[in-house]
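Every protein chain but one is kept in place in this view of the complex.
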Amino acid sequence: MLKYIVRRLLATIPVLLGLSIVLFAFVHLLPGDPCTAILGQRQTPAACARLRENLGLNDPLYVQYLDYIGGLLRGDFGASVINSKPFFDEFSVRFPGTVELTVAALIFAVGVGIPLGRLAARHAQGWIDGLVTAISLFGISIPVFVLGLVLVLIFGVTLGWLPTQGRIEARAGFEPTTNFLLLDTALAGRWDLFVDVLRHLILPAIALGSIPLAIIARITRASVIEVSNEDYVRTARAKGLTERRVDDRHIMRNAWLPVTTVVGLQVGGLLGGAVLTETVFGWNGVGRWVVDAIGNRDLTIVQSTILVFALIFLIVNLIVDVGYAFLNPRIRYS
Amino acid sequence: MSLLDVRDLIVRFRTADGTIHAVNGVSFELEAGETLGLVGESGCGKSVTNLALMRLLPKPAGRIEGGQVIFDGLDLLTLSEAEMRDLRGKEIAMIFQDPMTSLNPVLTIEEQLVETIRAHRRVSKADARRRAIALLEMVGIPTPEIRLRSFPHQFSGGMRQRVMIAMALALEPKLLVADEPTTALDVTIQAQVLDLLGRLTTEGGTALILITHDLGVVAGMTQRINVMYAGYIVETAPTPELFGHPSHPYTVGLLHSIPKVTQRDDEELIPIEGRPPDMRQAPVGCPFASRCTWRLEVCWTDNPSLRPVQAGARLVTTGPEATHQIACHNPPTAEEATAGRPVRPGFRPAPAPAGRMDELVLLAEGPA
Partner (left out) sequence: MSLETPGVTAVAAAPRRAEERVSRGLWSDAFSRLLRNRPALVGLICITAFIGVAILAPVIAPYGPYEQRTGGRLEAPSAAHLFGTDLLGRDMFSRVLYGAQISLQVGVIAVLMALVMGGLIGALAGGLGGWVDSVLMRVTDVLLAIPGILLAIGIIAWLDRGMLQLMLAIAVTYVPIFARLLRGSILALRESDYVIAAGAVGASRLRLLVRHMLPNALTPLIVQATLILATAIIDIAGLGFLGLGPPDPRTPEWGTMLVDARRFLQTAPHIVFFVGGAIVVSAIGFNLLGDGLRESLDPRLKR
């Protein structure tokens, strides 16, 4: 088990290295003149010189790369080329919004997708199965932002049931501390606002979670059906166990395994989809910031955001793989 | 009254490719403590017969479409699911072919043994655990206290099958069905496991249905043998009688198609030509007709039913009735059974009737 974890950790090192090279090239190896590429119409000789100075573009490439890596290791993720504000200043304000959104979407996707998949598997080939298959087909075929717009239209514009823009009622004038608004409002004892934040979360979480939901439902269905045909499930029935026990203990304990892996892989899609969802719902998160940064050609911001998202993805999947190994005695005891 | 009485059991599978006639009216009886062998090529319906009496056919394709199963005075096919569940594992237990896949890989041996016991007896976990240890000891697993905490993948194939036996016998069932229990094991292990199985069922007075495609396995272990072909029992006899006087062409074929340790020079090896019939059609005549060298004209059109063999004074019976039965229009004589083919002068197997031949060719080539 320990050996497995160590091996898994070591395997991420080349990926991190590759990632750093790609992201380094993203800013330091721009096609064409970096001043034109980054500054565009803001280009003046002075601004250009400052940019070259800040990015160290006058140094040899390998020095630039080592500087970049050194900076990252010290926790220096660069600064905006527009206003020179360090990356984390703004990131730390916006990141909690993205975390709340993606976690809510993941909870929705897992919480609905897995039961749907189990239901479909139990009634395989029946009409319930067909319905679930149709839902998941629709889920993977509808873009996040289209679903988002439709949800806004139905539940916001037409029915007026739920707020559709932002993370919290702006007029309430709430001053967040950590920017995890659910946490902040709860800590402040403002339960009315806590509910308000939750209500703001619902539509974006559904929009963002729909694709992972569809994928999770599919894999759960497939996994449960596959496990149900295993010999040991027949053994369990032959022992006279109740159907419920066969299901929970013998089928699900095995069916979980591929599902956990797939859930881990969804985190990448969620972080990517957050960019679109935040745009639809005027959500103050990292995603919208990145879109703005691209508009301003603020490449260091884009660079560091990609890095952080990729790191999150790698770490989550590392945890998932270790969890998988733990759930699976064939790996745990080897 | 017999322990198990299966009457005219019919099982079919409804699949996308059509209906599969897996078991076509099988009847047999089993006394308490008796040992019965069920033999036949793979695909002939042995497993399905026994899954059906456990009511564990794969759903929703597999259906029992006729017959009765009386176990210990109970009509199993009319019991509720909950009543049936009470019987499974407790009164009737099963061991499957592949010990590698028959144990749950994510549960410890202890969890799997204890849950079996506690599904049927109101005992504490500690008591169940003690019983589990005793069971592992009984099947010859060393240091059972330690091995209880292991997972299946930490055992060898033979050891896993021993665990399966321990689990099956945990509640001292009246009937144990062992479906090819040694097929997946090393030859050297096979004998040990069979031995254990034989010894424990004899000691416990447990009736045993031993399913196998290997006549050698049943020879030494069973009191009676049913030979199955294409979902029918084609010959049934007490074991010594079956080996001494095989009376159905298929049984004769089986005995001649495989080399024996005691192979004599004058005994030829005669393989059974052709393949079992397509189970997607109920056969018109004898299901063995296309492969049979004894067949008559009538065999193509009339499916013979089981009838007592008229073997005169040599007939061995264990009960009041004649117990050697075959389903055949033209049974081989004793001489022919030894030779492995018809020896009557001038005898030729009846050719297929016109129209039937094309069908047979199609069947032999497999479905489109």
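Think of it as A and B in the order they're written, each chain with its own count starting at 1.
Going forward, a residue touches a chain if its C-beta (ideal position, glycine included) is under 8 Å from a C-beta of that chain, and two chains touch if they have at least 3 such contacts.
In this text the structure is predicted, and so the values were computed from the model without any measurement.
Asker: Hey, which of B:G18, B:P60 or B:G216 is the one touching the hidden chain?
Answerer: If we include the chain that is not displayed, B:G216 is the one touching it.
Asker: In the full complex, which of B:L254, B:A289, B:L306 or B:I326 touches the chain missing from this view?
Answerer: Candidates B:L254, B:A289, B:L306 or B:I326; residue touching the omitted chain: B:L254.
Asker: Would you mind spotting which of A:I107, A:V146, A:A172 or A:I319 touches the chain that isn't drawn?
Answerer: The missing chain is touched by A:V146.
Asker: Using the touch rule from the top, list residues of chain A that touch the missing partner.
Answerer: Its contact residues with the unshown chain are 14-15, 18-19, 22, 26, 30-31, 37, 125, 137-138, 140-146, 149-150, 152-153, 157, 268-269, 271-273, 275-276, 279-280, 290-291, 294-295, 297, 299, 302-303, 305-306, 309-310, 313-314.
One rule holds in what follows: only the chains that are shown with their structure count from here on.
Asker: Over in the complex, which chain A residues touch chain B? Could you list them?
Answerer: Per the touch definition, chain A meets chain B at residues 125, 229-232, 234-243, 245, 249-250, 253-254, 327-330, 333.
Asker: Please output the residues of chain B touching chain A within their complex, sorted ascending.
Answerer: 54, 56, 58, 60, 81, 85-90, 93-94, 96, 98, 101-108, 115-116, 119-120, 151, 153-154, 164, 167
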